[in-house]
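Missing here is one protein chain; the remaining ones are kept as they sit in the complex.
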Amino acid sequence: MFSDELATKAANNLTALRIRKPLIHNITNFVVMNFTANALLAFGASPVMAHAPEEVEEMVAFAGALVLNIGTLTRTWVESMLKAGRKANELGIPVVLDPVGAGATTFRTGTAMRLAESVSIHVIRGNASEVLSLARKDSQTKTKGVDAVHGVDEAESAAVDLAQKLGTTLAITGPVDLVTDGKSVLRVFNGHERMGSVTGTGCVATALIGAFLAVDGNSLEATATALAAYGLAGEEAAGQSKGPGTFHPALLDALFNLDAEKLKEKIRIES
Amino acid sequence: MFSDELATKAANNLTALRIRKPLIHNITNFVVMNFTANALLAFGASPVMAHAPEEVEEMVAFAGALVLNIGTLTRTWVESMLKAGRKANELGIPVVLDPVGAGATTFRTGTAMRLAESVSIHVIRGNASEVLSLARKDSQTKTKGVDAVHGVDEAESAAVDLAQKLGTTLAITGPVDLVTDGKSVLRVFNGHERMGSVTGTGCVATALIGAFLAVDGNSLEATATALAAYGLAGEEAAGQSKGPGTFHPALLDALFNLDAEKLKEKIRIES
Partner (left out) sequence: MFSDELATKAANNLTALRIRKPLIHNITNFVVMNFTANALLAFGASPVMAHAPEEVEEMVAFAGALVLNIGTLTRTWVESMLKAGRKANELGIPVVLDPVGAGATTFRTGTAMRLAESVSIHVIRGNASEVLSLARKDSQTKTKGVDAVHGVDEAESAAVDLAQKLGTTLAITGPVDLVTDGKSVLRVFNGHERMGSVTGTGCVATALIGAFLAVDGNSLEATATALAAYGLAGEEAAGQSKGPGTFHPALLDALFNLDAEKLKEKIRIES
């Protein structure tokens, strides 16, 4: 049922990540910057946060991947995202987008679409509501703030269509994660519900996808294996915690303590 | 001595919060954004942080309450606060203000007063020095940075006067919290001194007041019950921690693990 091949791929990606320690350039929101940097470090990458228009192009040139996240966006940050994104495209560096809160306000939906249309994005990761809002563009899919009000299954066909239209890989995270490049659909069963009770776990998922994209040229597999490894860390952390407060440090510990053997055994991706 | 009625009210507010999960829109400072979002989630609300002038009005329209916090303010953020605050007033959505560091600089005192005068604020929460600085407006009450240098009792009569003048509920937090709407005065005895050794515990108090305001139309009682529930979580967390570092996750766990029964039993509010 679960793919052995993809479990092996996950293990190999983790090994490669820890050997190469690629720089992951994040232009992300204020709420999750610390958590994201620590998660990337624990996973094995080298995070940097830089958003000044004066330096984003120079910074991204060293990066293995660029992570764009609109969680606390303003107009000037969007300009930096566009600048960094275009430079990344020029240099063949993969770009991941997290359309946090798309659907909640016109500014967010519009910015996410503008980024997706102006920059060649390798992977977009969001919850079901965010992805539906990008697919439909109309305002029938109002998101409540940054939390999903739609299920993953409801969003599947919209995701496949949108992936084809944008030529990107789409990941919708939820109880089961769905990853599609418009042709194949992978489902990731690793994860734990407690991940939903800590702010920024979705944003961290996006950043970890960036880390695997830096070592794996196959966007669909890089995305699914990153989500599965992260989900596995979540499962382990849940057993070590008494609530969302202690879950947070336990999750970072679990990411740090992942190893290739564990991934080979416990990754659950369905193709 | 302690009000049974208010303990029951606290329990009911928590139950309502967890059923309705209102969106709490925060325009707050960089230091506490993550802590605030996680505390609101653990309490049972749905937090969102959004400060772009392009979206604050649209975002606040979905909110159960708006939380304004001037902890790391700049001129453009103040404009967003005013915009969001006026929209909230228009829509009848309660607004809470945290005048972090008022009294420490002219910019902070002036901004806090400007917000209080331009927007109809339901609740202002600060430490004694911050509230005194708003009451007196002169610079005799210099605050040292963001920490209180005055006691709660010293600020009581000033708080009652200010509450009347601004037509707002005022909460002064300290070893015993004081809440007044200019007529009644409530005192909250729940809490633990370790809360003072973690940055942002005051800001979180303000946000949790916002959460209860979203489900309780009585500002005085919403404020006192939120502070009491939070204080109770602090008491429980203190027993689970060896210092301010482990207190932080323990406090989030304790907020998450609060329940109506516990509140009914352990809330200590004096009217």
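By written order: A and B. Residues from 1 in each chain.
As a convention for this text, contacts are C-beta pairs under 8 Å (C-beta built on N, C-alpha and C of every residue); 3 or more make two chains touch, one makes a residue touch a chain.
Bear in mind that the values here come from a model prediction, so they are computed numbers and not experimental data.
Undergrad: Out of B:Lys21, B:His51, B:Lys87 or B:Arg108, which touches the unshown chain?
TA: Considering all chains, including the one not shown, the answer is B:Arg108.
Undergrad: One chain isn't shown here. Among A:Glu5, A:Glu58, A:Glu117 or A:Asp259, which residue touches it?
TA: A:Glu58
Undergrad: One chain isn't shown here. Among B:Ile24, B:Leu73, B:Leu134 or B:Ala171, which residue touches it?
TA: Final answer for the missing-chain contact: B:Leu73.
Undergrad: Just to verify: which one of A:Val48, A:Met113, A:Val176 or A:Ala238 makes contact with the chain not shown?
TA: Checking each option in A:Val48, A:Met113, A:Val176 or A:Ala238, the one touching the absent chain turns out to be A:Val48.
Undergrad: Residues of chain B in contact with the chain that isn't shown?
TA: 29-32, 34-35, 71-75, 101, 104-108, 142, 144-147, 197-200, 241-246, 248-249
Undergrad: For chain A, which positions touch the chain that isn't shown here?
TA: 23, 25, 30, 33-34, 37-38, 41-42, 46-52, 54-55, 58-59, 62-63, 248-257
Everything below uses one rule, namely that only the chains that are shown with their structure count from here on.
Undergrad: Quick one: chain A and chain B, Cα centre-to-centre, how many Å?
TA: 33
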